[in-house]
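Left out: one protein chain. Kept in place: all the others.
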Amino acid sequence: MLDKLIINTRSREEFVEITPQVEEIVNRQQIKEGICLIFVPHTTCGILINENADRDVQRDIISHLKKLVPPGSSFRHREGNADAHIKSVLVNSSLPLLIEKGYLLLGRWQGIFLAEFDGPRRREVWVKLVKSS
Amino acid sequence: MLDKLIINTRSREEFVEITPQVEEIVNRQQIKEGICLIFVPHTTCGILINENADRDVQRDIISHLKKLVPPGSSFRHREGNADAHIKSVLVNSSLPLLIEKGYLLLGRWQGIFLAEFDGPRRREVWVKLVKSS
Partner (left out) sequence: MLDKLIINTRSREEFVEITPQVEEIVNRQQIKEGICLIFVPHTTCGILINENADRDVQRDIISHLKKLVPPGSSFRHREGNADAHIKSVLVNSSLPLLIEKGYLLLGRWQGIFLAEFDGPRRREVWVKLVKSS
């Protein structure tokens, strides 16, 4: 079964934590052992793991990615969001996680984030659990 | 079963779309639900997802990665392709995708690309489907 989360982002660049929604899917499907694959079907946002305790970490990541890939006029792509496409490649669109004894496994400080680079937009996050036989 | 695609790249840096070949593998193996894992067994190229509609997006990604990791003499690795190794790390060698109802799931604008950073070369892309039980 495929679950789809709908996330309405509010800014051009923003990280939205989705850890509780993913955990809810794992709990509901009652899969004991396997993989949880999280996927964004978009080319100007990404999916990532990082610290969810201090929100300044998210701000630092966003602002440093902006330094590495500044928006600007030197890109060929005429929609004006080439920077967001490049950040999406650096961050990735697909994230496989572990399920063990019915729980999504994450480290103590880890959260799962949709990384918006070209919002505000309505985004989907696709989540599929694959049971280990 | 493991499928191997052979891609002969033509330039030092180039993205080669492989979406149709991967879709053909998913169709042929008739797996209804699971994961499609795509892997490049090389250290100077990568595998990525991004827009396949406007080819300028690919050109922008390639040229910006070159700005971030310029080839040059300041690297220790003596083969002269350290920049390609670093880009391979930024882009990744492994890409898990979703299979649902027999189809490879991708967003409307997403394509799968072999990202060549040290061509022209003969590259392999390994594809394996894992059925969800």
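By written order: A and B. Residues from 1 in each chain.
As a convention for this text, a residue touches a chain if its C-beta (ideal position, glycine included) is under 8 Å from a C-beta of that chain, and two chains touch if they have at least 3 such contacts.
Source: prediction; values computed, not measured.
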item	value
Touching residues (missing chain, whole complex) on subunit B	2, 35, 37, 39-43, 68-69, 75-79, 82, 85-86, 88-90, 92-94, 96, 126, 128-133
Interface with the unshown chain - residue positions in subunit A	33-35, 48-51, 54, 56-57, 59-61, 64-65, 68, 90-92, 95-98, 100, 105-110, 130, 132-133
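Please note the rule applied: only the chains that are shown with their structure count from here on.
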item	value
Computed distance of Cα centres, subunit B from subunit A, in Å	20
